[in-house]
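My questions all concern the structure below.
Every protein chain but one is kept in place in this view of the complex.
Chain naming follows the written order as A, B and C, and within any one chain the residues start at number 1.
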């Protein structure tokens, strides 16, 4: 089972979903104006404005690292700092991209509760140093859903945005799995973002069925000033932009984004349910989005790997992350669960 | 003729060629390892090594701005400078990207001969300032084919690389239209690059039938040290890399890259031939690659625009650039030529 | 005449003036709070506010390169551009510092009239490119007095600031020799700066009798937000700040700054007057501040050098720059003039 066994390693191991592919195929007709002056890009931006029920500014970047870094750089200067979770992707997996794009902004790591920042943790970090010998806090970034598969409730986001306002901090949301968060909560994208005080959202497409491409959505339009220049200078303006924007039209127009996020979340729930009674297995975090973090035994992990399953184990001894995707096969979920049961009882 | 009339505005107004599309479709099967650890990326890199007949290091970036800037940044430090043509894309159309990625390297503009740098011009610029109050020259960048449609011969590249060695300068080639240069000269990619002393080439795919994606090819492998980290930090590492690499397999495996470059060049030649005898029309530069630069009258330009033709006029009063592409329709070339003849005799 | 012969090479070949020295000596008593929280720094800032007749924000940096670069970086982002004279020090003699501190802002070079920018030249440059493929103009920087010894009149600065307002550009003044400009015009520092629309001034101390240290004066206080952090991060916050600020108290409190600038200007005038009738000698630029630019013959230049005189010849064949300073000896001016007369008639 060479290929399918990789299904739980990462949601970016999956391919392009039919709706995104069809839109690309449709866009691949004749000549189109370059650099975003095409029809597809205008349509995609309109879809975002409809989805978020507000006149937001929308930009497209090639990947999440760039989207997050450009957004953060637009929210602070090099001598400012960004408060994030100690497990935030911007801290742990972007190779210093936020520091690079901002020319030096420091990330300040806050403790979290199930991967989620709290107003209290933000306040402590923000007020810890207030002298010019240390970068001045200027931004808070949340990951929604978090890197450990949990989801901020609208009221949690609101509480954070209130502390941000109080402390003069901008609020950014890394939404690499924003779709999964919306699907889990069943609430509208607007409720989870600008209505809760988010200034800028990076909305991930790659992990939900696109080839490349993230959308940067500014609800606070003042902060978007000259952001098009920023993207261009940083190598994030596609000449044939239609191939970045058309897939968005594809997954937004009939809500495929939500359908697939629901599917991935359901697969994660299923996996959790199927192993929850296995002796020795425990959930490391509540299963809310599309990831399942299991505490297993080390021999069990080795045995699963020997059976060909691929998954990440960066969470510490005995921890295993299983990610579900838009195209995860439920039969494979059941097979994985059966294998977990077997190896744990071996 | 809304759509087709745009055919001569830019070669990045064109879409994805069949070979690239087919490879993407084939790659879009099941799950694949992310971040370049997939089979397609390995295959694409091998195709480049075969094509260039040498064990080069190959990286993929999303677009030419990033590819050029990352390559230049790897060849110099912030206090160094880059010698380029005054018409070089890195100077005129990348919004300060080279300065951004390198954290401040200055571009030094040299006069050119039909858009081409000469050893003499490079020497003059390089030796003009040799004090610490001015950035130290460290790199020369050539555009092949040039922004005005001309092509460096292998011996011209060699002469430049010799002056580079003499002056301790690295040699970079911006090959956004490298395919067109190879097609025009009928010589091998190796002859035009490492055999002529080029250290790093940015090989353009976008303008020759791909959706996104340029390859950065290091012939001087020492200069490639940790370049993978550089790409990652700068937001140029695709998670689903197969969609960047598979199209390269598609256009390299059966030489579609060359077939299409030949086609685009031929269309340009055809256009030039068809209007060469029109009174008042003159060629601004020799037609070698896929661009035709015509000196027209200003009323003629207005008349062509009124007929729906799209083309660029940034070259000065009366100058018009017509670009041909991998999918340019010869019938449209003839119609454009006929229209030029008409409006010039009006 | 080893030492004195250097008197005309540069005004930063001169030492510390008595008033600055005395203030440093006085400041060198016991312990003082560090990083600018000392009495001398407060006094120096107050002197600036009195001198400029307004409640400006004042910061101190170690040298002019840093002062200019930090000021410019606070006025634009990396994807913006700075319009300057083609002879501006920021362009020709700061080794890419503006590009480095701003993380990539491009300098756009305008033609000048006797070294001075004009509203027309600024407008042309600013409007030349208005697309995202080229850095967006955001700042104009003037050098007062200019690098060729000329001085902007208040009405010239006003005309420039009007075009800046019209085009949404900030206005910076590099005042490395601002003292000499004030001395020449006999007008108040306020008239030459904020009353004429200047947003930020870098006021040079080094060339007018200090060891190190330039003041950055924000008349537009909004632009000064968090500028103290910027200075700190960029390595421009002195721990023992009193040694940077006390000399300012020394030269500002009894107007030594003006006395010395007047002296230097007078010496330049004297030199010009003494050689104006020498056959073959001509002034390259009007002598307004403390520099004299003479067109000599190349043999004459060689002969002067052979006699031990030191001066710069970067202005082109036969051009020679003679700078006067706060401590230039009039007898040496006369001797230099006599030598010029001799070598030109040889």
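Simple rule for what comes next: a residue touches a chain if its C-beta (ideal position, glycine included) is under 8 Å from a C-beta of that chain, and two chains touch if they have at least 3 such contacts.
Computed from a predicted structure; not experimentally measured.
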item: Chain not shown, its touching partners among those shown; value: A, B, C
item: Per the touch definition above, residue among A:68, A:103, A:193 or A:265 touching the missing chain; value: A:103
item: Which of B:31, B:89, B:116 or B:136 contacts the chain that the document leaves out; value: B:136
item: Candidates A:21, A:60 or A:79 - the one touching the absent chain; value: A:79
item: Identified contact with the non-displayed chain, of C:52, C:79 or C:101; value: C:101
item: Contact residue for the chain not shown (choose from C:23, C:61, C:108 or C:198); value: C:61
item: Residues of chain A (touch criterion as defined above) contacting the omitted chain; value: 78-79, 81, 92-97, 99-101, 103-106, 132-135
item: Missing-partner contacts on chain C, residue numbers; value: 3-4, 6-7, 9-10, 12-16, 21, 24, 27-34, 61-66, 69-70, 94-97, 100-101, 103, 206-207, 211-212, 229, 232-240, 243-244, 325
item: Positions on chain B contacted by the hidden chain, ascending; value: 35, 77-80, 103-104, 132-133, 135-136, 226, 228-230, 232-233, 237
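Throughout what follows, only the chains that are shown with their structure count from here on.
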item: Chain occupying the middle, per Cα centroid; value: B
item: Averaged-CA centre spacing for the pair chain C and chain B, given as whole angstrom; value: 42
item: Contacts with 2+ other chains: residues of chain C; value: 78-79, 103-104, 132-133, 135
